[in-house]
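With one protein chain removed, the remaining protein chains of the complex are shown where they sit.
To keep things simple, chains are lettered A, B and C as they appear, and every chain counts its residues starting from 1.
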Amino acid sequence: MAVRVQEAPFDLGAETERFADAQADMGAVVTFTGIVRDLPGDSLDRMVIEHYPGMTEKALEKIELDARERWSLGDVLIIHRFGPMAANERIMMVATASRHRKDAFEAAEFLMDYLKSRAPFWKKEFTASGAEWVAAKDADEEALTRW
Amino acid sequence: MAVRVQEAPFDLGAETERFADAQADMGAVVTFTGIVRDLPGDSLDRMVIEHYPGMTEKALEKIELDARERWSLGDVLIIHRFGPMAANERIMMVATASRHRKDAFEAAEFLMDYLKSRAPFWKKEFTASGAEWVAAKDADEEALTRW
Amino acid sequence: MDVLYFAWVRERIGIPREKVETQAATVADLVEELRAREPRYAAAFADLSALRVALDQELTEFDAPLAGVREVAFFPPMTGG
Partner (left out) sequence: MDVLYFAWVRERIGIPREKVETQAATVADLVEELRAREPRYAAAFADLSALRVALDQELTEFDAPLAGVREVAFFPPMTGG
């Protein structure tokens, strides 16, 4: 169980290296990294992520447990930042380890799909023309029907 | 186009960091890392990977191009080692970048599925009780029918 | 009970949390009480389909009972990842 919710940036390379290194007898490691994208036609000044301390950690741990029930996994890592961040900064990462690639891939996608719409984070984008809360996408809700 | 076939180990953390860092306007980075697993009940002395120089690079480049036709991708990286390696060493990695997570995930899975059965690599496992070529799995061939 | 607001719900209501004394049986009943207070609450709770609710930090539905609940949170659909 490794869930970290933090304001500070994380070191993607070091986290990935350490995660892969800690696996015993796991043939497959998958990572996903979410990065702040600049906005087309409206330069992003910053993104601010609000979250619900306490519930966030519980929700992420629940999502990890759900993944462990469905797939045979080694370690799982979820790091998610909150607070202000600039374009190109890393928002979050997940990593999964399994004996087989299919489990590692599916579990990582499952974590991402649930984390998107079931973990209490809210993104707000600040540009020269104002600030706006990012709207949830129907596609993200629909993605959950796959599981 | 970034395909590297090499005998030397690669630095997973540094490669992942560099890959994510090079993306402009890509919100999603997925990596897969393949690791030499020890053998249940029969300790692995080493694995040796043979390949077909020339064809290997062509096959990997073709697989990358096929992925680019199907998904909207930023950079793609494929590193695959050959020669001898010990349990827990990293065999290979792929990385994909895309604006959206679905494309990055699917492209990485596609690359892995094709790389498994369409790139000319052959694994041989050496244990105390002898050496054996790893047999191709039916499941790996079947995985291709998904695409 | 503690009532928490996040994201634009927090912004419309103007505070992140408050203590609320209520006999409301369900979340929906509590929402009715809050709506009746002031226009900023009415504005925040205008469209329940745009809102989500958690009781004691677990996502739930608006018809959920409030008995024994210590913390209610209202917020828009989540946008993590």
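In the analysis below, a residue touches a chain if its C-beta (ideal position, glycine included) is under 8 Å from a C-beta of that chain, and two chains touch if they have at least 3 such contacts.
Nothing here was measured: the structure is a model prediction, and the numbers come from that model.
Trainee: Considering the complete complex, which visible chains touch the unshown chain?
Mentor: Looking at the complete complex, the unshown chain comes into contact with B.
Trainee: Touching the absent chain in the whole complex: find that residue among B:Arg4, B:Arg46, B:Arg68 or B:Lys123.
Mentor: The missing chain is touched by B:Lys123.
Trainee: Taking the full complex into account, find the residue in B:Glu7, B:Asp21 or B:Glu50 that is in contact with the omitted chain.
Mentor: Of these options, the touching residue for the absent chain is B:Glu50.
Trainee: For chain B, which positions touch the chain that isn't shown here?
Mentor: Residues touching the hidden chain, for chain B, are 34, 50, 52, 54-55, 58-59, 80, 91-92, 112, 115-124, 133-136, 141.
We take it that only the chains that are shown with their structure count from here on.
Trainee: Which chain is in the middle, if each chain's centre is the mean of its C-alpha atoms?
Mentor: A
Trainee: If you average the CA atoms of chain A and of chain B, how many Å lie between those two points?
Mentor: Taking the mean C-alpha position of each chain, the two centres sit 23 Å apart.
Trainee: So which stretches of chain C touch two or more other chains?
Mentor: Residues 81 of chain C each touch two or more of the other chains.
Trainee: Could you tell me which residues belong to chain A and also touch two or more other chains?
Mentor: Those would be 34, 112.
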